[in-house]
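The next block holds one structure in the form of structure tokens; read it before the comments.
As you look at this complex, bear in mind that one protein chain is not there, while each of the others sits in place.
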Amino acid sequence: MIRESIIKDAALAPEGHRKIEWVAQHAPVLRAIAERRLSDGSLRGRRVAMTIHLEAKTAYLAVLLREAGAEVTVSGSNPLSTQDAVCAALVERGVRVFATHDPTPEEFEGYLMRTIETAPEIVIDDGAELVSRMVLHRPELLQSVVGASEETTTGVIKLRAMDEEGVLPFPVLAANDARMKHLFDNRYGTGHSSIASIVSNTNLFLSGKVVVVMGFGWVGRGLARYADGMGARVVVCEPDPVKLIEAHAEGYEVMNSLRAAEVGDVFVTGTGNLKVLGAEHFERMKDGAILANAGHYDHEFDLAALREMAVSEREARANITEYELPDGRRLHVLAQGRLVNIAAADGHPVEIMDLTFAVQALCAHHLANHAASMRPGLQPVPREIDELVARIKLDTMGVEPERLTEEQLRYLRSWR
Amino acid sequence: MIRESIIKDAALAPEGHRKIEWVAQHAPVLRAIAERRLSDGSLRGRRVAMTIHLEAKTAYLAVLLREAGAEVTVSGSNPLSTQDAVCAALVERGVRVFATHDPTPEEFEGYLMRTIETAPEIVIDDGAELVSRMVLHRPELLQSVVGASEETTTGVIKLRAMDEEGVLPFPVLAANDARMKHLFDNRYGTGHSSIASIVSNTNLFLSGKVVVVMGFGWVGRGLARYADGMGARVVVCEPDPVKLIEAHAEGYEVMNSLRAAEVGDVFVTGTGNLKVLGAEHFERMKDGAILANAGHYDHEFDLAALREMAVSEREARANITEYELPDGRRLHVLAQGRLVNIAAADGHPVEIMDLTFAVQALCAHHLANHAASMRPGLQPVPREIDELVARIKLDTMGVEPERLTEEQLRYLRSWR
Amino acid sequence: MIRESIIKDAALAPEGHRKIEWVAQHAPVLRAIAERRLSDGSLRGRRVAMTIHLEAKTAYLAVLLREAGAEVTVSGSNPLSTQDAVCAALVERGVRVFATHDPTPEEFEGYLMRTIETAPEIVIDDGAELVSRMVLHRPELLQSVVGASEETTTGVIKLRAMDEEGVLPFPVLAANDARMKHLFDNRYGTGHSSIASIVSNTNLFLSGKVVVVMGFGWVGRGLARYADGMGARVVVCEPDPVKLIEAHAEGYEVMNSLRAAEVGDVFVTGTGNLKVLGAEHFERMKDGAILANAGHYDHEFDLAALREMAVSEREARANITEYELPDGRRLHVLAQGRLVNIAAADGHPVEIMDLTFAVQALCAHHLANHAASMRPGLQPVPREIDELVARIKLDTMGVEPERLTEEQLRYLRSWR
Partner (left out) sequence: MIRESIIKDAALAPEGHRKIEWVAQHAPVLRAIAERRLSDGSLRGRRVAMTIHLEAKTAYLAVLLREAGAEVTVSGSNPLSTQDAVCAALVERGVRVFATHDPTPEEFEGYLMRTIETAPEIVIDDGAELVSRMVLHRPELLQSVVGASEETTTGVIKLRAMDEEGVLPFPVLAANDARMKHLFDNRYGTGHSSIASIVSNTNLFLSGKVVVVMGFGWVGRGLARYADGMGARVVVCEPDPVKLIEAHAEGYEVMNSLRAAEVGDVFVTGTGNLKVLGAEHFERMKDGAILANAGHYDHEFDLAALREMAVSEREARANITEYELPDGRRLHVLAQGRLVNIAAADGHPVEIMDLTFAVQALCAHHLANHAASMRPGLQPVPREIDELVARIKLDTMGVEPERLTEEQLRYLRSWR
């Protein structure tokens, strides 16, 4: 059953090592956690499966889990985000890898299934890709799992639905919902890297452009904040009326997406939903409009509809597909509608993933030690994990938070 | 038992009417709620007591409740925030008022007690001033109360402690925690008006100054945002390590307050706690430092300690007290440490209070209709109230939120 | 010929002294220049006439010139900006004053003429009010003038026209054009104080509002910057196409004022021109639109046209006049169209005027010493004055600029 790694080219390892080393230099929190917590032996010999974007930051987490004694298997969570050099380096560092860049759908599926078939005890999941496949296709493997943790908003939404159906026989930690994860990764990390990726890939000037942000959740807020920072005029579209008024109070223009379609120069989606930009939007867009997705899947644009409308499709520039419409307008889709920051750039900033993977490492450690006494189903990350990650981060910054006095604590509890 | 109003000067009414009329022009949400909901008769003849800062926005809420048929009694929640002209106008509009600007502590206490003694059925409270006095001093009046709602974070913290002690015999809605309240009022409203008040009262240039924000809750975020907007360099001090890292990611400098004391030009508190700036801070501050409070009470600075340290105290400018220390440094305290936006200016922006009081009006209406079937104790504002306020606000802006399709709703619920 | 001061009420002096003392605490640059330069006796016994907004900052300059031995006469440059308490304090400090708040046009004119009739040797002018009156009405007094300096863009434009006509028989320094003046006073000073004044006087929420800035010179840039900082969406209208594209690159929306009239919530003018908002704009404005002027004169709105269009006019709030149009729309004009930051607030920030008046004090000192050897007509402020003011300012901040090495200086001069 134990299979050999599948990667593109072992010779790429040196570049992969260099990238991982760069991450190691900028990930002091994760390193501290490896030293202080993972080193206690509780992960020794445990089978860990990870399915996250396979680039250098993920790799560094895998390496540290491996160094803590775990048997680690990884596969990519997105066909375009896998970096072959990093995979090659991982194999040299003792991690089993099933991943290549831009595989066929069948290959991609095969990598995930092979990962499952290692019968993991601890699953670090992304979009519930591994857990949902186990439940649907390999229920017999569920019994070996002691617990899982989930990286994304999309995955947590799915797992909540699964939990309500009662199909989760083990505890699943909603790592995404830890404050030290989503407040930084989803908000600042996605926005920072997605806006920079749009600038780099298009070589266009964002200042003065109208950037339409679809969705004003954590991801949308970050997108709006950095688009604004680069000088864009931001328009926000969102179904939740309260969030829409928040966007307005931030100074963004708010409107329905059918109107936004007419005025936008760049459209960025971050909703976690599907077809948030469809035929009725494409019909209204200006010639030259740029479309980029920063949500989870490549469903946020209705690309099927766009292809049907288009009279031609060509690569206009690396990572940019141009669709020409019958009336001559050209729409430019970045990274084929996949995550623009990770399919067309190096993903989230290192320091952000340092926090996220510190949470994940502690989740794996927690599951290894406490899963037996935890109830099955989706549950929040223990507060101590958030607290510990935050305190270590502040230590690395040399900053001391305020300390409440006894008098102050008493005051906060009193009402008389 | 029913007493006459106590105000400073009935002749000031015309100015008060003018201020209330200005509010009415800029409060379309509250007006719409009065028309659509309050007009159904459910408040007719009900005794309503309100203790909120007595200026024109509060007055407009009182007027609308009165027009809906309630018997309304109001008193001020803060000695310096009461505007005598507004009180005079309220009396002419049929509201009973117990309030004067800058009363003695005994007078202030008397106003609150008189308000309680009207045996209110519905209490709109601020800092739990009325409810806590009833519980402590007039328990016999509690039975006439059908329910209350609470305006502030400070009040909700107190009421939670009371609830845990089991002393709340009626339902209390945490109006502060409604999204349409705290996301706007606590965040944008306090920051916007406090920073503007500091600028207006000092006539100083905020750009390039180091503004130290104590506390990074909703209030602190707003203070930081607008201080930054006026060109200040913002330093944040905060006990919660996660919030401190959020402040860092926003681009603010974070440090312990003992170090901040040395570098700050302006200090603004918004913690809800007491003595967050004390002797050890005053010792380190630069000559000319400005201290302003945007929290609930005038406890955030340890003014007793400052007075003890000072060799002299004088009014340096309207609303600014100068304390000279033995080494010649001068510290400038705004508004005697009371809320700088309301004791030294006109308080929150009208449009913000339009949202807050829309929530409060609907809370009063909800209690009038449903209190009997609600459990006693502190509880959240019903979601429909938030939703309704948000939708009416968007209507006034002419904005339509996105509408999810059936396919999208199904997608969000599916995991297969 | 020497006349007594004309002020409103000598009893107001204590408040005036307090305001001047506050300025003195926050004007270290001007103080240093008084100590290091003005104290050399060159101003002793010289007749100096100043016509600038008569509030505490101007007063402090007048006091320092008086302390340096000059015979100082002051009058106000704007009917609404004179503060009577400050005038009373000035008289007690030995300065001759011809100014009262809100005089009749005849009184205002009389004050200026009395100031001229002191036969000043050095004129510190604002809008060329004194110099133009001398040229037009009292040419015989020109011969006693050794030189003048001019505070404003408007005045420099006028004086350039006068210079081209050859009617300036003495040197006039364009103090406004000194870098340490216009880069700070016109840009940051006007914007900072005007936006804060709009917020304070209206009690409205600027975030999310559309603020239309008329003119994108130094004043317009500052207005846009601080409106943006308070969360507004900024629209810029401007005749110079290059400046308009600069505004666009800053992320502001740019459009013609006829379209802007339809979308703006607040209009702020800073053009130095007349009737930049007229009947065709008023016709298009939304109900409730706010109009504020931050330019030099009260000509920027065509108020005569507005009064003609209106069916009623009333004071809606202190400093706010409401004009109701036949279709029911209400337009709100702040400070009767006069400078909103100075007619409805305390004017520019103290630290900004510290720089401006440091320039002015050095201009007066320069004229006292060198006017005889200067050519007549408009001319730039000597570079050393700018340099000295900047270096003293950096000293007060404890900051040392980079020092170029010999190698670097050589490199900048070489081309081989």
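Residue numbering begins at 1 within each chain, and the chains themselves are lettered A, B and C in the order written.
Simple rule for what comes next: contacts are C-beta pairs under 8 Å (C-beta built on N, C-alpha and C of every residue); 3 or more make two chains touch, one makes a residue touch a chain.
Every value quoted in this text rests on a predicted model; they were computed, and no experiment measured them.
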Missing chain: touched chains present in the view: A, B, C
Selected residue (touches chain absent from view) among A:11, A:136 or A:204: A:204
Of A:220, A:347 or A:401, the one touching the omitted chain in the full complex: A:347
Residue of B:249, B:333 or B:392 in touch with the missing chain, whole complex considered: B:249
Touching residues (missing chain, whole complex) on chain B: 205, 207-208, 228, 231-233, 248-251, 253
Missing-partner contacts on chain C, residue numbers: 128, 132, 136, 157-159, 161-162, 179-180, 183-184, 187-188, 237-242, 244-246, 248-249, 254-257, 272-276, 299, 355, 386-387, 390-391, 393-394, 397, 399-405, 407-408, 411-416
Touch list for chain A against the chain that is not drawn: 18-19, 21-22, 25-26, 56, 188-189, 192-193, 196-197, 199-200, 203-207, 225-226, 228-231, 288, 315-317, 320, 330, 345-347, 349-352
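As a convention for this text, only the chains that are shown with their structure count from here on.
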Chain nearest the global centroid, as defined over all protein CA atoms shown: B
Centre-of-Cα separation between chain C and chain B, whole angstrom: 37
Chain A and chain C, separation of their C-alpha mean positions in angstrom: 53
Touching two or more other chains - residue numbers and ranges from chain C: 205, 207, 228, 231
